Every structure is written in C-alpha cells, then in structure tokens.
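Okay, so here's the structure we're looking at.
All protein chains but one are shown in place.
The block that comes next holds subunit A.
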Amino acid sequence: MDEKKAAILGEIPRLRRYARSLLRDRDSADDLVQDCLERALVRLDNWQTGESPRRWLFTIMHHLFIDQMRKVNRRGEAAMLPLEAREAQAAPAEQVESIASREIIDALQAISPDRRAALVMVAIEGFSYAEAANILGVPAGTLMSRIARGRDELRGLLDDAARRRAIRIVEK
C-alpha cells in the first residue's frame, strides 16, 4: 500500500468524527465519509505532494456536505421527508449518550449548517482560523462571525433545553 493511501486511512477516525458532528446519525455520517473517500481515491492525482492529507480530505468532505445541503434546501425536500427525518434524528440504539451529550448534540444539529461546520472545525477538530477558512472556502472574517454566532446560538438552545428539561413539558 502506498504512502498516500496509508495517510488517508489514518484520517478516517477524524473524518468520521467531523461527519458525526455534522449529521448526528452514525450510518448517515459514515455514508458521507464513504462518499468522501470514494471521491478522494478518484482524485488521488489532484493531491499535491506536501499538502496535509487532513486538510485535503476535510475540504472534499465539506464540499460534499455543503453541496447536498444546498440541493436539499433548493428542492425543499426537507419539508417532504417527515418520517425519514424523524428516523435520522433518532440516536442509534447502540450509541450511549449522556443527557448532557444528547442535549449538546441536538443543539448543534439545530444551528445552521454553515455555522455548525465553522464551529466544529475550530472547537472540536482544532483547526486554526486560517486553516478552517481555507477548508470551508470563506474569508477569515466570515468564519469568525459564523463561529461567534454559532456559539451564541448553541448557548441559547442549551438554555432552552435545560429549561424544557426542568419543566418536563411534553412526554413522548
């Protein structure tokens, strides 16, 4: 196995984590990683020597994610998929999440995809502003405002969740 493939293999755990934070559902997240790896292998020649495999792969995956989100929004399919959507929202049974984890994962899913990606890139994946802006293909100023708004939105959603939990309104 050549070096490039070994490097790609080494990035899979982090790609899976990023995908999971974007999509929540484990199988859906792995499907996104699969699409990313397939595209990467087809374009192996585009990978410049010296370019970080992580940055290259994250860029590919981010484009797949954003393209699909745009198509979904344009076609309005979100509104037509209530049952599938519900299924996708449900945490897989084998995934043991604490209440705190579930709440923050739910809150993260509720903020806009652009803000979610920016926040996750920096706060979880540990990219610098410059790296994250490069991967997401936006100016640094845009990245910063997405991070700031994303954090603020997340805070509001967590406060709401805590309030709902305290009052236990709707039993499902």
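Methods note: contacts are C-beta pairs under 8 Å (C-beta built on N, C-alpha and C of every residue); 3 or more make two chains touch, one makes a residue touch a chain; residues count from 1.
In this text, contacts and distances are computed from a predicted model.
Name of the non-displayed chain as stated in its UniProt record, restricted to "Carbohydrate ABC transporter membrane protein 1, CUT1 family", "Transmembrane transcriptional regulator (Anti-sigma factor RsiW)", "Succinate dehydrogenase/fumarate reductase iron-sulfur subunit" or "Protein ImuA": "Transmembrane transcriptional regulator (Anti-sigma factor RsiW)". Subunit A meets the missing chain through residues 1, 5, 8-9, 12-14, 16-17, 19-25, 27-35, 37-39, 41-42, 64-65, 68-69, 71-73, 77-79, 81-82, 84-89, 97, 100-101, 104-105, 108-113, 116, 120, 122-124, 128-129, 144, 147-148, 151, 153-158, 160, 163-164, 167-172.
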